[in-house]
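First the structure, in the form of structure tokens, and then the observations on it.
A protein chain is absent from this complex, but the other protein chains hold their places.
What follows is chain A.
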Amino acid sequence: MAGTKEGQTGKPEGDGMPWLEYVAAATGAALALFFASVIVVEAWTGDDSKPDIALQMLSVQPGSGGFAAEILAANRGSKTAADVRVEGRAGEETGETTFDFVPGGSERKGTVVFRMDPGPNGVELRVLGYREP
């Protein structure tokens, strides 16, 4: 096989190994080590704390369906929380939203909609519950 190919192109190189091959392999090795080390760090630091969801109001925008209160759910724990249900309360009104997943150390955005303008500080947010993935 090698012989025929060489014959076809007629361009044999000195040591028979193109430098591109080393570049590609070195990239693969570097990526693999990097991926592994990111996960090793997670395993090593022993941080397998339970999900801890912190909620924060970002903004209130009037929309066609009412007033959309954008919220940020940040998981301060290291484990993933699934089906995170969040309730927002503004006076007599309540609204809710669900996040499929909030991975450990990550943030996800969502929106709770109210009929009346709750104002920037008028929304009380609460996590109703979540489960393990």
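Rule of thumb we're sticking to: a residue touches a chain if its C-beta (ideal position, glycine included) is under 8 Å from a C-beta of that chain, and two chains touch if they have at least 3 such contacts; residues count from 1.
Keep in mind that, in the parts below, contacts and distances are computed from a predicted model.
According to UniProt, the chain absent from the figure is "TIGR02587 family membrane protein", selected among "ATP-binding cassette domain-containing protein", "Lipid II isoglutaminyl synthase (glutamine-hydrolyzing) subunit GatD", "TIGR02587 family membrane protein" or "Autoinducer 2 import system permease protein LsrD". The hidden chain makes contact, of the residues A:Val40, A:Ala54 or A:Leu128, with A:Val40.
Counting over the whole complex, chain A has residues 1-2, 4-6, 9, 11-13, 16-22, 24-29, 31-32, 34-36, 38-40, 42-43, 79-80, 101, 103-107, 133 touching the chain that is not drawn.
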